[in-house]
Each structure stands twice: as C-alpha cells, then as structure tokens.
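I have a structure I would like to understand better, so I am pasting it below and will then ask my questions one at a time.
A single protein chain has been removed from this complex, and every other one stays in its place.
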Amino acid sequence: MSTVQTQVSPAQAQVAFISSSIGKKIFQAITGLFLFLFVTGHMVGNLQIFLGQDQLNTYAQALKNLPALIWSVRILMFIFFAIHIWRGIQLYFENKFSRPISYVRNATVQAPLSSRTMIFSGAGILLYVVYHLLHFTFITTNPQYAGLHDTLGRHDVYSMIILGYQNIAISAVYLVAMFFLCYHLSHAIPSFMQTIGINNQKWEPRLKVLGYLIAVVIFFGYSVIPAAVLSNFIVLPEGVH
Amino acid sequence: MNFKLHVWRQKNAAAKGRMEQYEARDINGDMSFLEMLDVVNEDLVEKGIDPIHFDHDCREGICGACSLVINGLPHGGMTGTTCEVRMRLFKDGSTIYIEPFRAKAFPVIKDLTVDRTSIDRVMQAGGFVSTHTGAATDANAILIPKDKAEEAMDAAACIGCGACVAACKNASGMLFVAAKVSQLALLPQGQAERERRVNKMVAQMDIEGFGNCTNYFECEAVCPKDISVKFIAKMNREYMRALVK
Partner (left out) sequence: MKLDSKVPSGPLEQKWQKHQFEMKLVNPANKRKYSAIVVGTGLAGASAAASLAELGYEVKAFCFQDSSRRAHSISAQGGINAAKNYQNDGDSVYRLFYDTIKGGDFRSREANTYRLAEVSNNIIDQCAAQGVPFAREYGGTLANRSFGGAQVSRTFYARGQTGQQLLLGAYSALMRQVGLGKVKMYPRTEMQDVVLIDGHAKGIVVRDMVTGEISSHAADAVVLATGGYGRVFYLSTMGLGCNVTAAYRAYKKGALFANPCFTQIHPTCIPHTGDYQCKLTLMSESLRNDGRIWVPGAKDEQRAPGQIPENERDYYLERKYPSFGNLAPRDISSRSAKEACDDGRGIGPSRYGVYLDFSDAINRLGKDVIKERYGNLFEMYELINDENPYEVPMRIYPASHYTMGGLWVDYNLMSNIPGLHVIGEANFSDHGANRLGASALMQGLADGYFVLPYTIGDYFVREGAKNISTDRPEFREAEEAVTMRIKKLLDVGGKQTPDSFHKRLGQIMWEKAGMARNEKGLKEALQEIPALREEFWNDVNVLGSADEMNMNVERAARVADFLEFAEIFCLDALDREESCGAHFREEYQTEEGEAVRNDKKYAYVAAWEHKGVGQKPELHKEDLQFESVQLATRSYK
C-alpha cells in the first residue's frame, strides 16, 4: 500500500495560530483565565455583603458611576465568554468526530470525571449565568427589585440579594450552579497550567491539588452568601420586605 | 486457564465490522497476550475460520507494532505493550474484550489491524534534524549536559505505537508529537529548526484528523514507555515560542 503523501504546504504550515489544535486550546485557556478573574473579582465584590448594607451599596453605586469601566468589562466579558463557549462546543464536536466508531468497552485510568464533563458543567454555568443576569442585572424576572432604594436613595443591592436568596428555590439553583462552577474549575485550573506550558512532572500533582483548592474556595466564597441569608445570619434592613 | 473473548472482526477497510465471540481454552498463565491469540488462531485455522489479524513483530515491547485495546484500555493498561502482557494477570474464566485502536487517524484495515501511517506523515513534516549524511562534525564537538541528554532520551523512548491516541477520549496525537518535538527541542542539534519543526508537525497532526488535547492525561497512563505529559506542556510552550519568534 502506498502512502498518501499529504504534505504541509508553507501556507498550511502558517495556518493561523488560533485555528490550530494547540492554538484553540490556548485561546480556551486564556479566555478561561479572564472569566476566572472575573469570577474571583465578582466574588470579592459580593462578599462585601458581610460588611453591611452601606458598604455593599456604596460599592455598587461606585461601579455605576463608572459606566465606561463597567461597560468595557461587560463587553469584554461577553466576548471572552462567547469565544470560550463557541470554542468549547467546537472542540467537543471535533473531538467526537476524531473517533468515528467508539469502543464497545470503555475504561478510564486517571482522567477525572470533571475533565470528561467540561461541556456539561460549562453548559450548566451558561444556563445559570443567563438566569442570573435576568434575575439581578436586568431584573427581568423580578421587576419589583427596581423599586428598592436605601436611605441614601441608592439602588439597594444589599436588600435585593437578601430578598433573592430568601427564596429557597433560587438559593438551591444557585448552589447547584456554584457546584458546576467549582467542578468546571477543578479541571480548568490545572488544565490551564498545562496548556500554557507551566507544568512539569514535579508540579503536575501539586497543580492538581491547587486546582481543587481554588475551586473549593470559589465554591464556598459564593455559597456562603445564600447560606448566610437562609440561616438568618444576614437579615433584611428594617422596612424592606 | 480459559477465557471468553469478544473480538472485533472486520474483513477489510470498507466492510462493516462487528464483535465476535471465541473461546480461548487451556491457556498457560506464562503466555503473552499475543501468544494466547496465536493459540486461538491456530484453532480457528484448523476449523477453517479466517484467523484474527493483528499487527505484531518484535514481541518484546520495543517495535511498537502491537496494538489492541483490551477491556477498554490500550495494551490492556498494564506494564508494557500487549506483547508483554501475560495471561496470568487475567482472572481465569473471565471475559476479555479485544478491539482495534480507534481513531479517525487510524482507520481499520482488517480485524484488529489499523493504518498508523499518519504517525509517519507527522514525522515527515518535521520530526528530524535536517543534516546530510557526511556533514556531521565530531560527535564530541557538541557538548550536551547529562541531564539534558537524559531528558531528551525520556522523550525519545516513544515507540510510536499509538496507544496514547487510542486511550485519549479525543483520539488526540499530542503525546507522541510532543515526545519528538521535545526530544529535538532539548538538544542543541535541534535548535536550527526548532520553530519550524513544531509548527509543521502540529499542522500535519491537525490535517491527519487527530483530536484536540483536553488534558485528560489518559495517554500518559497507558504509555508503555512512560512518556510524561510534561512533554505536552513543553510542546505547548514551544508552539507559543514559535509564534512570538
């Protein structure tokens, strides 16, 4: 049988970095990094709820007074998120097609389930993000939040959050979503290190643990808010209901 | 020992294949997996049934010809290659599933035999140092520190069997490509073509239809020569380095 001499032409060799298999992965890693930074920043912002109504609403108002910043971040995040999702779906299908006939018997040695379900945990996060935006940002689902103002006349984000999470169903959905996020990150963080090349034999197990740790911190950092609300550790300011 | 085998049979590349059942009787635990198949094949031939075709040659774990996915894992997921796996490692009376390496880049030719010429084509794209016979300087004129030479050897140990591709949930070829890219990137001899090599090999790897690496590390787990995924990280670095250089 003669070999098919598929040769790489110079044009193919210079195929755009981003459309190569490694390029796609690096894009996924870098967009993921920005999303992760956003998630971390957002968490830190949210945690100000424990500093009281005034602090949180001041912070919210401060952001509102910087529309240029907030909108550029929003647009960038939207772009990163879109790329991350689009590439994720593309990779998923490309990878499916790379093995047209699957094995009758499948076995796995060391790939954790989280690594094999990134597309699903990702989809879970996406669904939640859409709901979350409709819930708190565009308040489409709960238009009554528009009328919440604190004593200084600022939009009362503090009360809005508490009202939101007093609803057990909303809190439950939130916790599930945070679990997806944590699960996604537990593979994403070591995977990021590997993809951008910060990995060696010595560091591989350490990075894996680091990934899990960060994922768990994010999970608790977010989940502590509905937990505090439901356990009445944080309560609505007087007069709000 | 006796075993029940479920084996993928496929007459040729165009035919539709299916799993068939065979019995392996009176198997000695010291037999290698392929010797067990030899015994089954001799029996099949005597019955007038076409024997099970599979690739093999050296039978000592170095040529990389033998393949087979045994119970869902390339080379049975055990130490070494399929030809080194001994039957005593299986439970007497158990059922064993035997399938070909499956990947778009490794089409089945017959039964358990697959076409792995895609590996050769990736090598043709850049898996070499462009040196002309006779053009070499004295070997000791190129000094290579022991640890660098050892690390290059770790990567060079790849036997090109393709188990990494077969094990990867995405049928990605990153581990074997990374092994060659890393070996030559670590050595002074490989510097002249360092960027060109990684670009061309990755491009060819993509053309061949291997999947993308999503860092499952299943490749490393089944590699009979214990090639580390750190070389994939290295190849990723090399690829980015080539972009900015």
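Note that the chains are named A and B in the order they appear, and that numbering of residues resets to 1 at the start of each chain.
By our rule, a residue touches a chain if its C-beta (ideal position, glycine included) is under 8 Å from a C-beta of that chain, and two chains touch if they have at least 3 such contacts.
Note that the structure is a prediction, hence the values are computed from the model and not measured.
Residue in contact with the omitted chain (choice from B:Ala65, B:Ile96, B:Ala163 or B:Ile227): B:Ala65. As for the chain not pictured, it touches chain B at residues 11-12, 28-32, 35, 38-39, 42, 45-46, 48-51, 53, 55-65, 79-80, 84, 86, 88, 109-110, 113, 115-117, 119-120, 123-125, 127-140, 142-146, 149-150, 152-153, 156-157, 159-160, 183-184, 187, 189-190.
Definition applied: only the chains that are shown with their structure count from here on.
Across the complex, chain B meets chain A through its residues 6, 8, 19, 69, 71-73, 77, 97, 99, 102-105, 115, 117, 120-121, 124-125, 167, 169-172, 174, 196, 199-200, 202-218, 220-222, 228-230, 232-237, 239-240, 243. By the touch rule above, chain A contacts chain B in their complex via residues 1, 3-8, 12-15, 17, 20-26, 91, 94-95, 97-111, 115-116, 118, 187, 190-191, 193-201, 204.
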